[in-house]
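One protein chain is absent from this view; the other protein chains keep their places.
Lettered A, B and C in written order, each chain numbered from 1.
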Amino acid sequence: MAATFTLDSLNSLSETAFVGAVGDIFEHAPWVAEGAAGRRPFPTVTALHDAMVAVVRESPAERQLAFIRAHPELGSKVKRLDWTTESQSEQGSLGLDRLSDAEFTKFSDLNKAYREKFGFPFIICVRRHTRDSILRQFERRLANDADAERKAALDEIALITRLRLVDKVDGPGKPKTTGRISTHVLDNVSGQPAQGVTISLYEVGASARSLLAKAVTNSDGRTDQPFVAGEPLRIGTYELQFEVAAYFAANKTVQADPAFLGIVPIRFSVAEAEGHYHVPLLVTPWSYSTYRGS
Amino acid sequence: MAATFTLDSLNSLSETAFVGAVGDIFEHAPWVAEGAAGRRPFPTVTALHDAMVAVVRESPAERQLAFIRAHPELGSKVKRLDWTTESQSEQGSLGLDRLSDAEFTKFSDLNKAYREKFGFPFIICVRRHTRDSILRQFERRLANDADAERKAALDEIALITRLRLVDKVDGPGKPKTTGRISTHVLDNVSGQPAQGVTISLYEVGASARSLLAKAVTNSDGRTDQPFVAGEPLRIGTYELQFEVAAYFAANKTVQADPAFLGIVPIRFSVAEAEGHYHVPLLVTPWSYSTYRGS
Amino acid sequence: MAATFTLDSLNSLSETAFVGAVGDIFEHAPWVAEGAAGRRPFPTVTALHDAMVAVVRESPAERQLAFIRAHPELGSKVKRLDWTTESQSEQGSLGLDRLSDAEFTKFSDLNKAYREKFGFPFIICVRRHTRDSILRQFERRLANDADAERKAALDEIALITRLRLVDKVDGPGKPKTTGRISTHVLDNVSGQPAQGVTISLYEVGASARSLLAKAVTNSDGRTDQPFVAGEPLRIGTYELQFEVAAYFAANKTVQADPAFLGIVPIRFSVAEAEGHYHVPLLVTPWSYSTYRGS
Partner (left out) sequence: MAATFTLDSLNSLSETAFVGAVGDIFEHAPWVAEGAAGRRPFPTVTALHDAMVAVVRESPAERQLAFIRAHPELGSKVKRLDWTTESQSEQGSLGLDRLSDAEFTKFSDLNKAYREKFGFPFIICVRRHTRDSILRQFERRLANDADAERKAALDEIALITRLRLVDKVDGPGKPKTTGRISTHVLDNVSGQPAQGVTISLYEVGASARSLLAKAVTNSDGRTDQPFVAGEPLRIGTYELQFEVAAYFAANKTVQADPAFLGIVPIRFSVAEAEGHYHVPLLVTPWSYSTYRGS
C-alpha cells in the first residue's frame, strides 16, 4: 500500500486532522491518536509510533482491557480446506483459510479455551506469522497467566500498528518492518557461481506445503530478486529446492545415473520476521553445504 | 533365504542331481544348468554363474528368444492404490502393487507398447530397482532397437539369476550383490559425534514416499546398524531426515526459536545397487554439510 | 599514477602531439603511436590500445624482432638477499630484488640460456606476477620454439602497454586491468557474521613469505577494504591467516585448551591477474570450510 501521509504533514496538521489521519491505526481507539497529538512534532516515524504505544501503556488497566476486547476474533478468518494434490501446489502462503480438518479442530478448541481463560480474543500480528506459527503461539500463550497475556496482547498490537503506520506514513526513521529470503549458488567443481539453477521456495506447513516463488540463478549465482522482500517474513518453516542435477547436466559435469543429487532441499525456519535469511548452497554432484549467511 | 547348497557339493553332484539343484535358477530353462554341468568344477560361485550365463549367450538366437519369451509379464504384479496420508507413512518399499492412478496408466501403456514392439515381456531385476526406477528403465529401453533390447533383457536375466544363485549356494568367491546405506552425524559445535539424533530413511517416489527405517545415533554418531544392508539397494531416490533441533535442544546448544534447522532432509539417489552410500551430516544449529563418504 | 590525458583530447590532438603524448608507451617505438594516429578517433581506450598492438603485429618480422630486442634485460633488476627472520616479516611483495641464493642462481642460469636460445631479452609483465611466477614462466617459455616465443613476448608487451595506457589515459571503455582479493567470515555457531577476526594476507614464495596486509572484520564479517584491489593481482601463491581462537575466546564460545583451531591458514593461488578472488571462511571451533566465492 502506498503511503498517503508524510511525517512532516502529520507533524503540522491540526489535532483533529491528525486524529482523522491516524486515528484508525489502533482498532476502535481514536483516543490513542488524540493522546499522541499533543506530543508532536516527532523526529521520526518510529518516535510517532512509540508515542502512540506509550499512550496505550500509560492508560488505566480497564481501558487497556476494553481496548484489547474490541479487537475482532481471529477465529472468524478460519476455514477448513481439504487439501488435494492440486491445491497443494497452489501459490501463496498457507493462510488460516486453508486449514486441514485436524488443524481446524485444534484451532477451534484453542479459541474456545483462550476466550474462557482470558475473556478477550487472541491477538497476533498475522502478517508476521505462518499458520503453523500462529497455532504454536496460541498454544504457548494459553499457558500464560492473565497479566503476562495482557502484556503479550499489547506487544502484538504494537507490532500490528507499527506495520499499519509504516504503510500509511512516509518520512525519516521508519522502523525496519521487512525481512528478506535470498540465496546464492556456488559450483565447487568449476569454482564459479552456478548460473541457470532453478530454485523453488516452499512454505512448509504441518499439513501442507505451498509454492511461494520460483526463480533461476543469474551469472552471479543469485536470483535477480530476493525470494521474499519488502514485507515482514512470516515466522515459520520454508524449503528451498535447488534443481542441481539439471544444472550439472547442462554444464556437462560428470554425474552418476541417476545423479546422486537430483533436487537438493534446504529446509529452514524463520524466527525473526525482520531478519535477512541468506541461505547459500555450495554444491558439487556429490556434496553440498549450506549455512545462514549475511 | 538360507543357502541350501555348497559350491563343493554342486561341484561333486551327478549331472542329474546338479540340474535338479540349480536347474530352476534360469526360468523354465534346465538346459542352462545342463550346459554348465560338464564345465564343472568351478573355483568360485561367480565362475559357476558366469558359466551358466555363457550357456545362454552361446545358444542360438531363436533359443535365446524363446527363453526370454518364457518369462512372466511384469504387468501381472502391478496394482493401483489410492495413496492416503495414512498409507504414505506405511513402512516398506514402494512396490509395483502401490501405484498411483497416473503411474498405473503409464505402466499399462508402456507394457502394451513394449509387447507390440519387441514381442516379449519387459524383464528387469526388480530387486535392484524402486518403482520409479523401473518406470524410468521401461521408458528408456522402449527406445532401443530389437538387438539392443534382447541384450538388455539378457543382462537383466543375468542380474536376476545371480541373486538367485547367491541365495541358494554357499562357497568361495560369491559375487557382491549387496549394497549399504549408512550415515554419521558430527556436531561441529562440540567437536563430538552427535549422539541421540533421530534419523528416518524414506524412499521417495514420484507419487508417494515411504518410511523404510528409523534409528537413533549412538555415541559414535552412527546408527548401530546401517539403514540398509545385506541386499541389493533399490536404484532410486531416498531421503534421510535428521532431527537436529531436538538434538541441539537436548544438548542445551543455543538455537533460535523456532530453530533455524528443525529437521534436515538429505535427498540422494542410488545408482549402484551394490554400492555403499555413506551419507554423513556435519551440523551446527546454523549450517550443515553432506557428501558421499566412504 | 593519475591519468594525464583523456580519450577525447587524444582523439583531437595533432598527430605530432598524439605521438608526443603516447609515443613512449611502447618501448623505444614511437612508430607504433605514429601508425595508430591515422586510425583515430577511437571510441574506447581499449580500441586505442588494440590499434597500437595491431600496428606492432602488422609490422614486418625484422621490425618486430628489433622492437623486442630493444627491451631492457629483466636481469638488471635482480638482487640476491639473505632472508632473515626479520626480513621475512617485512611488508610488500617479494620482488626480484629479494631472491634467495638458490633463486638468484636459477635466475642467472635461465637468463643466460634464454639469451643464447632466442637472442632477445626475456619479457614479462612484471606487475602481473610474483617472483615465483616469473621464474615458472621463465622455465616454461625457455622450452618454446622461436616463433612461439616471439608471440609470447609480444603478448606480454601487449599486457605491459595496456597497463601503461590505462595509467595515462582516462575515458570510456577502459579495459579491466585490476583484480581483487577479499574474504568474509561466518560464525556457524552463532549464525552471524564474525566481527573482530584479525586476518593477515601473506605472499607465499618458495624461499620466503611476506606480509601484504592485515585487517579486522567488521560487523558484516568482512574487511572494510578488500585485501588487494585497484591493481592487477600478482599471479602466485597467497595465504590468509584467520585468528579464530582469539575471536571465539572474545565471544565466550566454548573451545578446547589449547583451542583446536588457533590460526586458520588458507593458502591459494591466483591464476588470473584481473580476477576476483573472494575466499570466505565458514568456521566453528571444530570445523571450517572455504571456497572460491563471488
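We adopt the following convention: a residue touches a chain if its C-beta (ideal position, glycine included) is under 8 Å from a C-beta of that chain, and two chains touch if they have at least 3 such contacts.
Everything numeric in this text was worked out from a predicted model, so none of it was measured.
Colleague: Consider the whole complex, including the chain that is not shown, and state which of A:Ala158, A:Ala256 or A:Ala271 touches that chain.
Modeller: Considering all chains, including the one not shown, the answer is A:Ala256.
Colleague: Considering the whole complex, which of A:Ile25, A:Ile134 or A:Leu282 touches the chain not shown?
Modeller: With A:Ile25, A:Ile134 or A:Leu282 as choices, the missing chain is touched by A:Leu282.
Colleague: For the chain that's not shown, point to the residue among B:Thr46, B:Ser100 or B:Asn188 touching it.
Modeller: Residue touching the absent chain, from the options given: B:Asn188.
Colleague: Given the full complex, what residues of subunit A touch the hidden partner chain?
Modeller: Interface with the chain not displayed, on the subunit A side: 186, 188-191, 254, 256, 260, 282, 284-287, 289.
Colleague: Can you list where subunit B touches the absent chain?
Modeller: Against the left-out chain, subunit B lists 184, 186, 188, 191-193, 220-221, 282, 289, 291-294.
Colleague: Please output the residues of subunit C touching the missing chain, sorted low to high.
Modeller: The list for subunit C reads 133, 136, 235-237, 256-265, 267-269, 271-272, 286-292.
The rule is simple: only the chains that are shown with their structure count from here on.
Colleague: Measuring centre to centre with CA averages, how many angstrom lie between subunit A and subunit B?
Modeller: Their C-alpha centroids are separated by 44 Å.
Colleague: Listing for subunit B: what residues touch at least two other chains?
Modeller: In subunit B, the residues touching two or more other chains are 256, 260, 286-287, 289.
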